[in-house]
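Heads up, one of the protein chains got dropped from this complex, but the rest are sitting where they should.
Going by the order they are written in, the chains are A and B; count residues from 1 in each one.
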Amino acid sequence: MGILKGKDILHGNQFTRKEIESIIKVASEFEKELKRRNNLPLLRGKILATLFFEPSTRTRLSFETSMQRLGGGVISMGPVEGSSVAKGETLTDTARTIAQYADVIVIRHPRIGSAKEVADAVSIPVINAGDGAGQHPTQALLDIYTIYKELGSLKDLTISLVGDLKNGRTVHALVEVLSHFGVQFYFVAPDILQMPKEITERLKEKACKVVETDDLVMAASKSDLIYMTRIQKERFADLSEYEKVKGSFIIDRTFLEKLGKKITLLHPLPRVHEIHPDVDDYSGAAYFRQVRNGVYVRMALLAMVFGKR
Amino acid sequence: MGILKGKDILHGNQFTRKEIESIIKVASEFEKELKRRNNLPLLRGKILATLFFEPSTRTRLSFETSMQRLGGGVISMGPVEGSSVAKGETLTDTARTIAQYADVIVIRHPRIGSAKEVADAVSIPVINAGDGAGQHPTQALLDIYTIYKELGSLKDLTISLVGDLKNGRTVHALVEVLSHFGVQFYFVAPDILQMPKEITERLKEKACKVVETDDLVMAASKSDLIYMTRIQKERFADLSEYEKVKGSFIIDRTFLEKLGKKITLLHPLPRVHEIHPDVDDYSGAAYFRQVRNGVYVRMALLAMVFGKR
Partner (left out) sequence: MGILKGKDILHGNQFTRKEIESIIKVASEFEKELKRRNNLPLLRGKILATLFFEPSTRTRLSFETSMQRLGGGVISMGPVEGSSVAKGETLTDTARTIAQYADVIVIRHPRIGSAKEVADAVSIPVINAGDGAGQHPTQALLDIYTIYKELGSLKDLTISLVGDLKNGRTVHALVEVLSHFGVQFYFVAPDILQMPKEITERLKEKACKVVETDDLVMAASKSDLIYMTRIQKERFADLSEYEKVKGSFIIDRTFLEKLGKKITLLHPLPRVHEIHPDVDDYSGAAYFRQVRNGVYVRMALLAMVFGKR
């Protein structure tokens, strides 16, 4: 395919519908292959550098797993070192140095735009694994892959996104990639945590339907899938408001029984109270399968960036 | 053999005599093979995750070495990240997430029973690398492998265990695995640090002879092997009591000369004062060979857990 060869993966809105479909196709192919054997040595001899300036163990380990399952090697700069390296050195210099060692860089940094800045400074591909309140495009891609797999298609979907839609970079990137597929969205959040206006406007321009609400029961009854996210106490000036929201946005067995129909549940994890563990063996509870899908999608992205698919 | 295939390694008392003998046999085979070549790629494409919620560099590096010598890959979550991942997430959720990446988990966690809890939550094999004051079964297995190699047999042994026998999980797990072989034990410790009653009772039921004493010279004179452990100052309310104990449980050249016979010395390391460096080139000083044996035994366990031996 070669469509992502040599490219950076920086933002949820960088992908065409065709590219998203290609990524899904390659991930799906890799998933089938890995059921038959343990690795696919397409990137033997290549080295991936993880550059994490803030901790994100699961994202780092997911990339390290993906690279190793493709036969490649890994070098890692952790958050402790990150702070010391950064001392007195520009991010650009650090990145240029690492680019002398590695063939691809995965970066997580607290500043919006940092991944783009690094991508501009080096000649090897750069993958954004989270730039502050900005983007986290590989999470969005693994989410859409999971939706595709769980529901069998990306056509005529109705999806509820629940929780902190204002600050969650995960949901921002996800709606960008979903917007190519004419989704009907329910944005379920208290007013102060609703989706930013510029995002809902853009979705509407792209022929997506959007309903904003704080009624999870209603939204769930209309949806094929619920994408839960965590609500952080720190976002609320009024703690009693937090307690109310926290209490109304919880999915447990009782909720599912009242709902009375099969629904698919995703969550970027870690969860706190939003999804009760008594739901974990419900057939629609797909959040741990979602974690595993991250490996297939990141393998697909790595292979494609090197022109190997 | 396949006897450990798919199993967890959680506790010193989980092994039958036959299983212990199989592990020793496979470790011994691997040791011989590694003298001829550098690695045995039995686990190519498999990934081991180390999940260390408290530091234990030597145990982690021993497992990482073992996995790599078997051709497998490694992903690692360190103690710093451990504390941050754990924040607001249950151990079970963390483990289930990691289980989506890896093929086997090695866990160290300060809480007794934590490894079992993780093993119950995931479908891949889990190896306990220390759960607080609980167990550390792979250390016990490498110890028994070392005893077997140094003494040539596990029959009719007389062994002195010296130091903090009350709190040492290493010695607890070791006597469990040794108990299958009818050993004569000398437990050399001050009263307040003697072996817990339930352990000595169980040993006696299993036809092991047990002598409790604080006389190291006497015990050594009767023993084939001394297993030294560290005594921690913090265990003593009365510091003068600590100083006395510390002074009487030391092995140095003078001690060995007075003893007047060859004896084998083991220690789980790190040592502090218990074994003087002037003993390091004594032919019976086996504690660094013991470290190396850890690689062979962990290779054996990993291969067996995957049904490769």
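Observations on the structure shown:
We adopt the following convention: contacts are C-beta pairs under 8 Å (C-beta built on N, C-alpha and C of every residue); 3 or more make two chains touch, one makes a residue touch a chain.
In this text the structure is predicted, and so the values were computed from the model without any measurement.
Interface note: of A:Lys5, A:Arg44, A:Arg111 or A:Lys209, the residue touching the hidden chain in the full complex is A:Arg44. Although one chain is not drawn, the whole complex shows that of A:Val26, A:Ile98 or A:Leu269 it is A:Ile98 that touches it. Contact with the omitted chain, checked across B:Lys46, B:Arg69, B:His136 or B:His172, is made by B:Arg69. Residue positions on subunit A in contact with the hidden chain: 44-47, 49, 73, 75, 77-78, 80-81, 84-85, 88-90, 92-94, 96-98, 100-103, in rising order.
Listed for subunit B, the residues touching the missing chain in the whole complex are 37-39, 55, 57-58, 61-62, 64-65, 68-69, 78-80, 269-272, 277, 288-289, 291-292, 294-295.
Convention: only the chains that are shown with their structure count from here on.
Subunit B has its Cα centroid 41 Å from the Cα centroid of subunit A.
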